[in-house]
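Here it is: the structure, laid out below.
Excluded from the complex is one protein chain; the other protein chains are retained at their positions.
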Amino acid sequence: MKRVIKNGTIVTASDKYVADILIEDEKIKSISDQIDEPEAEIVDASGYYVMPGGIDPHTHMDMPFGGTVTADNFETGTIAAAYGGTTTIIDFCLSDKGKSLKSALEKWHSKSQDKAVIDYGFHLQISEINEDVLNEIPEIIEQEGVTSFKVFMAYKGVFQADDEVLFKILVAAKEHGGLVMVHAENGDVINYLTTKALAEGKTDPIYHALTRPPEAEGEATGRAAKLTALADSQLYVVHVTCEEAVEQIAEARSKGFRVYGETCPQYLVLDQSYLEKANFEGGKYVWSPPLREKYNQEVLWNALKSGQLQAIGSDQCSFNFNGQKDLGRDDFTKIPNGGPFVEDRFSLMYSEGVHKGRISIHEFVDMVSTQAAKLFGLFPRKGTIAPGSDADMVLFDPAVERTISAKTHHMNVDYSALEGIKVIGEPVSVLSRGKYVIKDRQFVGRPGMGSYLKCNKFGLK
Amino acid sequence: MKRVIKNGTIVTASDKYVADILIEDEKIKSISDQIDEPEAEIVDASGYYVMPGGIDPHTHMDMPFGGTVTADNFETGTIAAAYGGTTTIIDFCLSDKGKSLKSALEKWHSKSQDKAVIDYGFHLQISEINEDVLNEIPEIIEQEGVTSFKVFMAYKGVFQADDEVLFKILVAAKEHGGLVMVHAENGDVINYLTTKALAEGKTDPIYHALTRPPEAEGEATGRAAKLTALADSQLYVVHVTCEEAVEQIAEARSKGFRVYGETCPQYLVLDQSYLEKANFEGGKYVWSPPLREKYNQEVLWNALKSGQLQAIGSDQCSFNFNGQKDLGRDDFTKIPNGGPFVEDRFSLMYSEGVHKGRISIHEFVDMVSTQAAKLFGLFPRKGTIAPGSDADMVLFDPAVERTISAKTHHMNVDYSALEGIKVIGEPVSVLSRGKYVIKDRQFVGRPGMGSYLKCNKFGLK
Amino acid sequence: MKRVIKNGTIVTASDKYVADILIEDEKIKSISDQIDEPEAEIVDASGYYVMPGGIDPHTHMDMPFGGTVTADNFETGTIAAAYGGTTTIIDFCLSDKGKSLKSALEKWHSKSQDKAVIDYGFHLQISEINEDVLNEIPEIIEQEGVTSFKVFMAYKGVFQADDEVLFKILVAAKEHGGLVMVHAENGDVINYLTTKALAEGKTDPIYHALTRPPEAEGEATGRAAKLTALADSQLYVVHVTCEEAVEQIAEARSKGFRVYGETCPQYLVLDQSYLEKANFEGGKYVWSPPLREKYNQEVLWNALKSGQLQAIGSDQCSFNFNGQKDLGRDDFTKIPNGGPFVEDRFSLMYSEGVHKGRISIHEFVDMVSTQAAKLFGLFPRKGTIAPGSDADMVLFDPAVERTISAKTHHMNVDYSALEGIKVIGEPVSVLSRGKYVIKDRQFVGRPGMGSYLKCNKFGLK
Partner (left out) sequence: MKRVIKNGTIVTASDKYVADILIEDEKIKSISDQIDEPEAEIVDASGYYVMPGGIDPHTHMDMPFGGTVTADNFETGTIAAAYGGTTTIIDFCLSDKGKSLKSALEKWHSKSQDKAVIDYGFHLQISEINEDVLNEIPEIIEQEGVTSFKVFMAYKGVFQADDEVLFKILVAAKEHGGLVMVHAENGDVINYLTTKALAEGKTDPIYHALTRPPEAEGEATGRAAKLTALADSQLYVVHVTCEEAVEQIAEARSKGFRVYGETCPQYLVLDQSYLEKANFEGGKYVWSPPLREKYNQEVLWNALKSGQLQAIGSDQCSFNFNGQKDLGRDDFTKIPNGGPFVEDRFSLMYSEGVHKGRISIHEFVDMVSTQAAKLFGLFPRKGTIAPGSDADMVLFDPAVERTISAKTHHMNVDYSALEGIKVIGEPVSVLSRGKYVIKDRQFVGRPGMGSYLKCNKFGLK
């Protein structure tokens, strides 16, 4: 089946121009100032931006955490993602110590298959390194199409890996073409501080932030970057939140090391004061790393603009306020970490970034889509609008103003961290490999229409 | 007339894919996996990269300097540029104190008209600021299409402007949409050092480098960046050569200031030791700022890769070795500053950058073409391959190996600073607004086919 | 005549111990746990600190400025200094363009002779460099005992020297053993900003601060430091006020360059908000560089503690509020710059520094006395308590609390910038070369008892 997107303003990480796009067999076939293709379905994109579908490189769907499980699974989560303009997610597959990496991937395939409405890939979290694990890595990369490996420097006693594990993974990644991702916080310090806070009866959500200070993130970020330099490997720091961490990434990059950084919309628009909201409302704003003091927002925007940070992930990890978040009403360490952002990531970055003049529209496309595709081996299949690429695209109305609310969002969670916030711009229709997932603001897809994506090795494109 | 470029690998600052391109009426009309256009001339680009024509934002054609004039004028210079894959130059128009800015532009129009074989724009050099000059600036920007203004912080007693002049231009640029460019070296210090060196009988070319130390460039670069920050204006630092300067630009950028930097191929491949060549051969390598110690090359590559520097200019400013350079045989201060690089800029960056794995091919296109178009108000007319853009493009053979030599180059100058250096890759055919300038390695254009380009105001695209 | 200071706690830049001190012939003769010298006058110092007399390396006595002259001359100024625990000042001698340096010194000798009640030396300000000046410098250093030279980077059109003048002085200082001092602010930028502010009708004192931004100080400080590095010379930056400047000094020092910095008590305890006081009271707080935002205070304390700044000067430059400061009631640029601080420098640093736990008592002595002696060639004659040194000392009561007020201070000026501020500690008695200047809080000296001090060349002691 053929489809022509007519008269839209096509925007990529580099270009912006008005033209028609012909889609055929899931791919973009041609782009021209005028396409007349009688048998094709015509989509009028006049007045809309036509942009590559968003790529969210950081989601946790159907993930167990501290005795509960995220409110969104691969079905509800990807439907919400699609509503928000995102056509690809890369989800974190958790492995279990003592079991094979492949068994972890199998579990994640079973969670996502027949559920996802958009395409998806996996990162693989690793917390131990032994001969078995090292032997499995080449196969995971070559055959399973998983080329990014996540290491936690925090969550002591649970996920936390020590520096030797991190270093070995960095070395293996370099050898086999992987990219190492770190959650960078010093878990030892945090362990001490949280234990002490609880012992002192400090149980409110704000103590979540106060016991995970930015210095602990800066320290771990610098450590990971220096280990990467020593290993001559490559590193992607997830959810960078503060000046202390940005400085470390910038320094490594200025010396030519392959160190990349991601931040999340929450750190750009919310701040630490939200954790102090009364009636345990603060519990809604518990992420790790935590929301920071407000001045960090400008630091992060500058880092994005000057290229020190590359990508925007949602860190989608939703828990209901009632029944999940409130497990920690009397003990902040029991609040499930994370929040719902997969749906709003794209629009929020447009509104706060492009509309408010902080970044160009090309920088926007680059950070919400193209860079993730390039870093995680999906480019040029994903992340751009060009002949030969998958026809993943968003028709975006840059003029409409709307208000974000849990009442209207599509994530399976009972609150929005952005309740009442106004944004300019809205994804009107969204196509995944040429098929509508969202059409005129309505979900028209079906579970299972999303495919698993094998990622290519890390490498300079 | 229509032309179809078939089967090339199209490469832009963001994308890379195989497709056909239809050109009509000087513009790119469509891009498609297959274009069948019976009446069009077919150009087989199989095996070639099809890239946006190079944009050289830093040339001096037909420029008087110290009693002589550059060896290349707008005809020979643009023919050589075209041979090298460059389809746009932005040349520096020098103004005279006491005369109107417009009169300076008129002089430059008369030098270029009927001569240029590719399109060209102008930057305007300013060395004094008074009411007349300030009053003229809005008109220069709005009507003349000149939106970038050059200030020299060196050449004391000749071009050098003091900090108050620089600051006033920064303020005016901010107000009216201009971009300020600086030659950043501390002219006061250099004046002292050169006078002293000559007084001590130090006359060889190497003293050109030793009397213009990198600290003098770093100091001036930092000063210009800080004045830009204070004025909340925008700055483009031309020909950045050393770590001291890169650090200043990086620091300003990390704080969110609109400071940009250019380096030149000579600083990436040559070094200070060339000035010590015997028999006054060192005189061929006299640029200001001078070539630096070799370790700076890696600093510059890292700065390009990490986005601290944005663009590559040739600083084309050719003087014959015999009859011009040798004016300074007994006094290095009399050696005309500059060298021939407009022809080799593009290929050298490909060979040293992409071929040697230092940068991606997208970064290459970005720095030799797209960024200049964006910074100087020519995008998307120039700098990309997309429907609606001018059909300025290069068919580039990435496989061929050749040796650079004055015997085979097309610049009107009797030596090459790259004599004997091997490069991989060659522009085979070059089109300017859809017309061949170079076809199968032969010049097929004619003087005057290049047009003057009015640049748009500076602004976030 | 002999005098024994008994039972005091002797404190130097390094030591602290209880002992007796025997003074004979203006010098310290011995220090012992017990001195029994029958013919000596006994001074009971029990409960007091006995410290080296303060050295104030930055005063302007009897100085013309903008059509008026400072309220304090060498008599009133040095009496006040002595009350405050200071036994040596180094005053800035202003030279006139076109006249000999020696004639400037003669003028300053005639201002100070028969007036000063404590010893004094001179720095010499230079604003032009020509053959005559360069030829005079060796003699000034060798015979006149003036070894420090001041250059202004601000006050465009009045004192401001360009970079070439500064560089030549740096070179001359290195050659002949001088130390270059700079007032580091970018006068060009300030000239633009003040002119613009006045043109916009912004005439209140606060605009003094707003038109002399910290970036202008940071820029000039870094420039001076880099020129010093290039000249391999030595530099003392007077009145450092802000983070931007501290960073530049710290960077130069970390690379091993001989760059030193001074701050003043006003920048440690007052801040920019004082300039906003109603009824033109803000005019009392006009210094150049101006008072800064409050967070800079901590930056300065840290810089003192970590050794990035070395000395504390008062920048004593007093003007009466009525009749002098109020010349600028309708135009902040007409407010005479400066304030009265020579009397309070010592006590304020003790109270805010030592008493509040920010610095050790040894660091206190070092910065208010010893370092200035070492940097300006007066050590060990001045700046310590050791056999052979001049018996310049302060008996300091660390327990007493008092309130600073113009009603009780001894400077010849009608206001105090510290009115109402409480300090802990007070100089009780002060000796200059073994003679009382202040005895039990009363002035007992006489004009002319202070001697001119020839300073030694700059050099590592």
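Just so it is clear, A, B and C label the chains in written order, and each chain counts residues from 1 on its own.
Here, a residue touches a chain if its C-beta (ideal position, glycine included) is under 8 Å from a C-beta of that chain, and two chains touch if they have at least 3 such contacts.
Only a predicted model underlies this, so the values are computations on that prediction, with no experimental measurement involved.
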Completion exercise
In the full complex, the chain left out is in contact with A, C
Completion exercise
From C:Lys29, C:Lys150, C:Lys168 or C:His208, the answer for touching the chain not displayed is C:Lys29
Problem - Residue of C:Gly157, C:Gly256 or C:Gly420 touching the missing chain in the full complex - result: C:Gly256
Problem - Absent-chain contact - pick from C:Ile5, C:Ala19 or C:Ile312 - result: C:Ala19
Completion exercise
Cross-chain touch to the chain not pictured, restricted to A:Asp96, A:Glu139 or A:Glu215, is A:Glu215
Problem - Contact residue for the chain not shown (choose from C:Thr59, C:Thr384, C:Ser416 or C:Ser432) - result: C:Thr384
Practice task
Could I get the residues of chain A that touch the absent chain, sorted low to high?
Solution key: 156, 162-164, 167-168, 171, 186, 188-189, 191-192, 213, 215-216, 218-219, 222-223, 226-227, 229-230
Exercise for the section: For the chain that got dropped from the picture, name the residues of chain C it touches. Expected result: 10, 12-19, 22, 29-35, 246, 250, 253-256, 298, 301-303, 305-308, 357, 359-362, 366, 370, 380, 384, 386-389, 460-461
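One rule holds for everything that comes next: only the chains that are shown with their structure count from here on.
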Problem - Graph class of chain-chain contacts, one of line, ring, star, complete, other - result: line
Fill in the blank from the handout: The C-alpha superposition of chain A onto chain B, two copies of one sequence, needs a rotation in degrees (nearest 5) of 180
Handout entry: Chain occupying the most central position, where position means C-alpha average
Key = B
Fill in the blank from the handout: dist(centroid_CA(chain A), centroid_CA(chain B)) in Å evaluates to 38
Completion exercise
Per the C-alpha means, the centres of chain B and chain C lie apart by a whole-Å value of 51
Practice task
Going through chain A residue by residue, note those that touch at least 2 other chains and give them in order.
Solution key: none
